[in-house]
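All protein chains of the complex are present and in place, except for one that has been dropped.
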Amino acid sequence: MTQQRIGIWIIGAWGGVATTAAVGLSALTKGLTGTSGLVSENPYFKKLNLRDWDQFVIGGHEIRDTSFVEAAKYFSENSGVFHPALLQAVEEDLKSYDENVKPGTLIHVGDTIRSLAGDAVRKFDTETLQETLARLTADIKEFQEKHDLGHVVVVNLASTEPPVDEAAKSLSLAELKDALENGVTSPVPASSLYAIAAMEAGCSHLNFTPSAATDLPAMIELAEEKQVLHGGRDGKTGETLMKSVLAPMFAHRNLNVMSWVGHNIFGNLDGKVLDDPVNKSNKVHSKDHLLTEILGYKPQTLVSIEYIESMGDWKTAWDHIHFQGFLDTKMALQFTWQGTDSILAAPLMLDMVRFTEREWRRGGRSGVMSYLSSFFKSPMQATTPEFERQYQQLEAWADAVSEE
Amino acid sequence: MTQQRIGIWIIGAWGGVATTAAVGLSALTKGLTGTSGLVSENPYFKKLNLRDWDQFVIGGHEIRDTSFVEAAKYFSENSGVFHPALLQAVEEDLKSYDENVKPGTLIHVGDTIRSLAGDAVRKFDTETLQETLARLTADIKEFQEKHDLGHVVVVNLASTEPPVDEAAKSLSLAELKDALENGVTSPVPASSLYAIAAMEAGCSHLNFTPSAATDLPAMIELAEEKQVLHGGRDGKTGETLMKSVLAPMFAHRNLNVMSWVGHNIFGNLDGKVLDDPVNKSNKVHSKDHLLTEILGYKPQTLVSIEYIESMGDWKTAWDHIHFQGFLDTKMALQFTWQGTDSILAAPLMLDMVRFTEREWRRGGRSGVMSYLSSFFKSPMQATTPEFERQYQQLEAWADAVSEE
Amino acid sequence: MTQQRIGIWIIGAWGGVATTAAVGLSALTKGLTGTSGLVSENPYFKKLNLRDWDQFVIGGHEIRDTSFVEAAKYFSENSGVFHPALLQAVEEDLKSYDENVKPGTLIHVGDTIRSLAGDAVRKFDTETLQETLARLTADIKEFQEKHDLGHVVVVNLASTEPPVDEAAKSLSLAELKDALENGVTSPVPASSLYAIAAMEAGCSHLNFTPSAATDLPAMIELAEEKQVLHGGRDGKTGETLMKSVLAPMFAHRNLNVMSWVGHNIFGNLDGKVLDDPVNKSNKVHSKDHLLTEILGYKPQTLVSIEYIESMGDWKTAWDHIHFQGFLDTKMALQFTWQGTDSILAAPLMLDMVRFTEREWRRGGRSGVMSYLSSFFKSPMQATTPEFERQYQQLEAWADAVSEE
Partner (left out) sequence: MTQQRIGIWIIGAWGGVATTAAVGLSALTKGLTGTSGLVSENPYFKKLNLRDWDQFVIGGHEIRDTSFVEAAKYFSENSGVFHPALLQAVEEDLKSYDENVKPGTLIHVGDTIRSLAGDAVRKFDTETLQETLARLTADIKEFQEKHDLGHVVVVNLASTEPPVDEAAKSLSLAELKDALENGVTSPVPASSLYAIAAMEAGCSHLNFTPSAATDLPAMIELAEEKQVLHGGRDGKTGETLMKSVLAPMFAHRNLNVMSWVGHNIFGNLDGKVLDDPVNKSNKVHSKDHLLTEILGYKPQTLVSIEYIESMGDWKTAWDHIHFQGFLDTKMALQFTWQGTDSILAAPLMLDMVRFTEREWRRGGRSGVMSYLSSFFKSPMQATTPEFERQYQQLEAWADAVSEE
């Protein structure tokens, strides 16, 4: 008897990270690429019997009018990240994934994201909140049925939303339910609506972005009620990964960090969206808070994110860490990190889907998967901000699972 | 009843690290400096009741003709590391430490180190091996008695020796003892002879250098027999610290490190000694091996250490890490580390002395203190090469000690 | 017969650059320092018979209550730039210069600079514009007479003012004169008022800052009428110097600069003032325009200047230059420039004073000294923005002068 396959339903399906994941999934299935960058391929996790790469199918919601094939070509030319020969080899798979992509929603996404919207999604501008939720949920269920999927993991990869207001943070579950059933406007942002649709469809949910999604008290309660697994938020791929690795060194060596300046330049769509200061504030906060948590005091910090068109998907971060050592002597560490954003992020998304599927397979489990902390900039219910200790929690989880 | 104080007997007493430690110890005692850079001052170790800074006295062996006062002045002018006002404030203490410094030995140190020797130590050129050992041991004992010290920790901070030959590595304890009692030449290098003297005097021993010292099978056995605590080797202060912090990130993210190039430039005495290729090979090896241990494979590596006079004690390391991520995409991390070698090293030595004293205070303990691994480039009997896991071992030891 | 000495009257006398110049002038006079950093000491200019360093006397206007001695001590401690022994040696000279410092004016300086003002200058808050001008002029004349100076060069080193409005730029000389004689408020900023006072006193004038000073049409006319020499603006010390050196390379190699990102961090008073966005805009413009002039097209540029307290007077600039070469291949140059602002700027000011005095000595000359272009970020009446060609103009001027 063959096993049922697993669905990956991506919010922001035709974006850079999602497209890279789609290209990569196909390439992995066909044996056209190595497994570098995939945490779940580390020898330590062999014992988990994770699902093979050919066991996954991709679909999702999107607000722009494009396709995996088009997006991948654009990426290949603009950033030089996929080899044309590879693109050709995966084109059939991309086309089949394209058939699984449906229009998302523009509720509460902010002006910058709305300006990117295509015709397909604008058709639904007159929907009521209740119709939107029902439609999003139905899309996911249809995907599951059509492909006879054992389980679907919904992943938020959409552009960063503006921060949520205080009302959303203090919303009770009852209030949320009432608004969803009877309200005219949504009390929670689009990312949370998608997550609610995922829960309604019985899916697990992962939030790879700084948007709120399931990281609101009412949403956490709702996930418990619906008995779904979820995790977030904001994939930790570059500068912040470095911070969560280096700051513990300074802390443990008792080197007093006086200032930590980080400048990020890159030229992809994400960068353009972050040029809107409202969207940026959400991101900058997500990159900044962990220094204080790790060090135990607040150094002067500066984080800038700038859209530099020529960089394409390549992100260069320059960090200058000014610290004081013995006899109050000032010293400095500088680093430049040159990576492509999507190439760093996409495998982590695939890894988390695999780990989530494994947890779901254990049966009867729900709530925040805090052992995924090492993947996130702002991990929900994390017990430590240090990368290595977070990674040890992942290992410990793997130990526990494999001993069952 | 006042406690007896603790001695720190330094091999290479008037070198850069030792001088910095001496200046720092006096400044700490007088409250003239903060505690940045001192691991043992981390809040986590409060529960250990470590000895206060005013409880330590410095002495040692040295082969050059100079003094703490002179060396500190040279440093202050050449590298700008101590403020002249600080030097004035600690001068009396330095003078009192100077009285505890005795001539060391030139046995097996190699030509480059021999060229630095002063008149005081050359007087002993005609000594027999047995006379040398007896003299070195007597020096330490006299120091302990004169200052009524509860315990003495001997620390090797001398210049890096050439690597030991295979014969020394396969030497049995019996052969070692025989050679020490009856031999004409020593089968072990100077660093080991100093360690033997330490053991004869009942002292603990720490090896902050890449030289062999107690890291030979016969020496480890001897330490057991003499029931002394010891640890080593090679203080992990800059580029290698960074390697032991960053390499786990690459490993755990499954980012394939293709090459790791590290260039170090600095202009202190240590740099001059390392310009001798024989002495350098010992150091380069010590900086290089851990990448393979952490990553599980051997990337192409390059480590250069170059003497650039204008740098003084300031070491600048540039590292270029070329790695492959998802879809075999090549990316890069570069860092420059700008620190002063002695300022980074000196507090670690003081920390380890404090931790060693604490272990000794527990009573009845001997052998390699492997929970000090986080302090060393090539830690003896280490169970992990990763900095954070090594640091956790130090925390675990502190937990165990404090619960007694 | 001994020659009359030359006065250097500094606007912003107790600031970082001025204090460094004062310390340096005294140290040069006493032979306590080398001549590194002084352009006028290049062998090429030997033929000019420039005035010796002991032939200069310092005085100036200032709005804060401090002194050269205090400012130098603060610098020494905060940034480690002057050795305490040096400070002691020059203290007497600094004290004598302190006696030549008078309160300036707060007219039109903006809120940030006003907040730094001391009691001495606030006493003049009720002065009329005419009284202010008369007072400032009298201060300079008194300085010249008291010290029997052959000539006085007035140098603007005060904090950057907000940009001038369009009205000031289109002001006619007649309107300016009318306002100065009869007006209640000044149509030109404080930097211009100081320059007018300088002209009234028959002095040469140099503007080392981005403020307007003599760089307004009416001011240029006034200088011609008063027959005074002047030059400006904004000393070219670090990142912009690098731009004017590197951009010609890209231009001449036909390497297409797609983007040039520059981040500057530093922690001195100048940095604090520039944290006021109004003052910063003037500076950022001054750093940005020359790329377009040199390259012949406008790449995407980003210039940030951030106040990072821990840096003290040390400025670190990181620049990322993304360029396209043959076959449209993208490549990158990055640099970090680590220098202390005042140490870089002060000698250039002294150089220009020397060169100005030499031009004045020729007799009968007035107007903009465009051969000083290599010293300025935004040189008045410059014919080329390239550093090397600007420097060749200085050499050509020296050739012409020496052949007289």
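Note that the chains are named A, B and C in the order they appear, and that numbering of residues resets to 1 at the start of each chain.
By our rule, a contact is a pair of C-beta atoms (placed from the backbone, for glycine too) under 8 Å apart; a residue touches a chain by one contact, two chains touch by 3 or more.
Predicted model, so just to flag it, every value in this text is computed and none were measured.
When the full complex is taken into account, the listed residue touching the unshown chain is C:256, out of C:256, C:292 or C:402. Even with one chain removed from view, chain A keeps its contact list with that chain: residues 80, 83-85, 336. Although one chain is not drawn, its touching partners on chain C can still be listed: residues 20, 23-24, 27, 33-39, 41-43, 81-82, 86, 241-242, 245-246, 248-249, 251-256, 296, 324-329, 331-340, 343-344, 346-347, 374, 386-389, 391. Although one chain is not displayed, its contacts with chain B can still be listed: residues 258-259, 261, 263, 265, 300, 302, 304, 306, 308-311, 316, 318, 320, 322, 324, 330, 332, 334, 336.
Methods note: only the chains that are shown with their structure count from here on.
The interface with the largest number of contacting C-beta pairs joins chains A-B. Centroids of chain A and chain C (each the mean of its C-alpha atoms) stand 50 Å apart. Centres computed as Cα averages put chain B at a distance of 50 Å from chain C.
Mean C-alpha position of chain A lies 45 Å from that of chain B. Residue positions 336 of chain C each touch two or more of the other chains.
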